[in-house]
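Each chain you see keeps its place in the complex, though not every chain is here.
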Amino acid sequence: MHIMEGFLPATHAVAWSCAAVPFVAAGAWKLKKIVTERPEARLQLAAAGGFAFVLSALKLPSVTGSCSHPTGTGLGAVLFGPSVMALLGSIVLLFQALLLAHGGLTTLGANIISMAVVGPWVAYGLWRASSALGLPAAVGIALAAILGDLATYIVTSAQLALAFPDPASGFMGAFAKFAGIFALTQVPLAIAEGLVTVVVMNALVGR
Amino acid sequence: MLALGLLVLVLAVPPWPGAVAVLVIAWTAALAGARVTWRDWLRLVAAPLGFALTGAFALAIEIGPDGLALARDGGAAAAAVVIRAAAALSCLLLLAVTTPAPDLVRGARRLGLSPEIAEMALLIWRFLFMLLESATAIRHAQDARLGWHGFRRSIRSLGLLVALLLPRALDRAQRLECGLAARGFDGSLPMLSPRQPVSLRFIAATLGLQAAVLGVSLWWS
Amino acid sequence: MVELSLEARGLVYSWTGGGRALDGLDLVVRRGRRLAVLGPNGAGKSTLLLHLNGTLRPEAGEVLVDGVVLGHGRAALAGWRRRVGLVMQDPDDQLFAATVAEDVSFGPLNLGLSEAEAATRVDEALAALGIADLAERATHQLSFGQKKRVAIAGAVAMRPEVLLLDEPLAGLDHRGGVLLQGVLGALAAAGTTLVLTTHDVDLAYAFADEVALFSNGRTLRQGPAAEVLADRVAMAQAGLETPLLLELGVRDRAEALARFGRR
């Protein structure tokens, strides 16, 4: 779930951007390391980035909204490790803002934290955990997709709650408010995406 | 340039009248200056509407001791945020329709972005159009065979689409590597970047306009 | 039986960012005929096919099936696509499933047929395309020509009245082209109306009853193949050459095909 352009107050926009910088820098450092070791990985990384973008541009059936990030970035995280996804995800978020008006420039930092940092790490962690537990790959990846989605949405709600605390009940009230309202759109989205991911995994394994 | 400056202004000044002024300027610049058709422009503006409305709804209510209620001043606060967001969005879109993203990346590179990142961004740009084209073609083919009629079929079709697209993306990367190898690819991607002429008059006019918006909003409040 | 099958009236369609793909396009598809939509690259041929099966929605103009204007509602579209099948140019875009049989069953199952009925349809379609032996093969291991035929089987299995084919022979070599033309001929003989797009004048001459000449999103001329192809003015306007056989004065198509057995 992308926070739209201009929705966050200036101080918050700046603060989130600063918070995102170390992650993106770490991603950039990791990228340099990968491409020095395996020059051909450059094109694969770009393909993964392009793929993540296209996933986010695909409309999910019968639900308003589009496929969110974790499937693409989560997949990239599995292939290339989650830290480099902070960078790839940031680039993809920038292009999404420019081409699709999903998210924005001033909200880029906040969106990077929720979608290019938290999402991939959660997805990656779940995937690792499930393979350590010996769960089937399809289950692990579907879980990673659904929970990665939900984690992103919880972070976004928290970001909004911080920016607009409820006059009566403060941060917690505002969080409940945003989380509750966006649950209407985000929970079905996450479930649909999980279902799609299962089909994807079955089809990929069947090949 | 104009769009970025306006974007900063939107966040810095109170929504009335600064954001409204910016909104008007951005729309005028896009529709009259950059000659974007109304149809394309409205389609772009409509994209984040869902977020704006649900977000504003959340702002307009409050959780009080007796449960949910309309917040005091909630309506006004929500309206202010929506107006500011709409103005900011218009600036973003103005930037998007006037400046191709690769130009922005090259600009950022001149300002000190590391070449690896710039290269990666430009490569992703190229890949995303290739893959978008494939995805659209696959979607049309599925549609022709009734793959998108009904929820379950749509989920299945979308899953098949993604499953088809992923190996394709990696295959494309491999073939591109082969094609670039023939041109001496050794891991780096050197290229000559085009230089953009910068119009001093345009910059002066932009700064003037932005100062005017700032002045008016400060004076008003 | 009505003679008219599909009709496009004054279709207009622009790309995002301007540029007209279709610019007031008219076309008539007669039942049981083979129509070649002939034009240079970028003339709007593929865009037209996507309008003829309802995938794209025109900005102006309308598409009629048997004289009835078709809407773009859910139910209308489902009925439309049941009757009008589409085969796109690149087979890699339309083979989704792991095996050939599974892929061909995609359409029939979406029609709501039972598994048994769908299996019958699959066998029937594979037999019609002469690829019954490929049924259990993995789609990604097929050659280009085989993929093309599987893609067509996927549309044929839905038993459409009209089959739209985008550049069906593009990329095929001589042998593959001859094979596919035989298959298409058999489909036509069995009563399917065929509409194919091409920029190959020889193919249009050898294969079509009727030719619609396209240029810049409009129909320059539609009529019997030999007449349209011999119209030097219109052909030059579309940036195309006259087919060699016509140029050599071989006016009778049956004779031409018998004498040269080409394509």
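Observations, loosely collected:
Residue numbering begins at 1 within each chain, and the chains themselves are lettered A, B and C in the order written.
The definition used in the following text is that a residue touches a chain if its C-beta (ideal position, glycine included) is under 8 Å from a C-beta of that chain, and two chains touch if they have at least 3 such contacts.
What you are looking at is a predicted structure, and each value in this text was computed from that prediction instead of being measured.
Across the entire structure, the chain copy numbers work out to A x1, B x1, C x2.
Criterion: only the chains that are shown with their structure count from here on.
With centres computed from CA atoms alone, B is the chain lying nearest the middle of all the protein shown.
Between the chains A-B lie more C-beta contact pairs than between any other two chains. A straight line joining the Cα centres of chain A and chain C is 41 Å long.
Per-chain Cα centroids separate chain A from chain B by 17 Å. In whole angstrom, the spacing between the mean C-alpha positions of chain B and chain C is 38.
Among all residues of chain A, those that touch two or more other chains are 203, 207.
Annotation for chain B: residues touching 2 or more other chains are 160-161, 163-164.
Interface residues of chain C, counted against chain B in their complex, comprise 16-18, 50, 53, 55, 74, 77-78, 81-82, 85-86, 88, 90, 92-94, 96-97, 106-107, 110-111, 154-155, 158. Within the complex formed with chain B, the chain A residues making contact are 1-7, 9-10, 13, 28, 31-32, 35, 39-40, 42-51, 53-55, 57-58, 60-62, 64-65, 67, 71, 75, 87-88, 91-92, 94-95, 97-102, 104-106, 160, 164, 166-169, 173-174, 176-178, 181-182, 184-185, 192, 195-204, 207. Those residues of chain B that touch chain A in the shared complex are 4, 7, 10-12, 44-45, 47-48, 50-52, 54-55, 57-59, 61-65, 71-74, 77, 81, 84-89, 91-93, 95-96, 101, 104, 114, 116-117, 119-121, 123-128, 130-132, 135, 139, 148, 151, 154-156, 158-167, 169-170, 172-174, 176-177, 180, 186-189.
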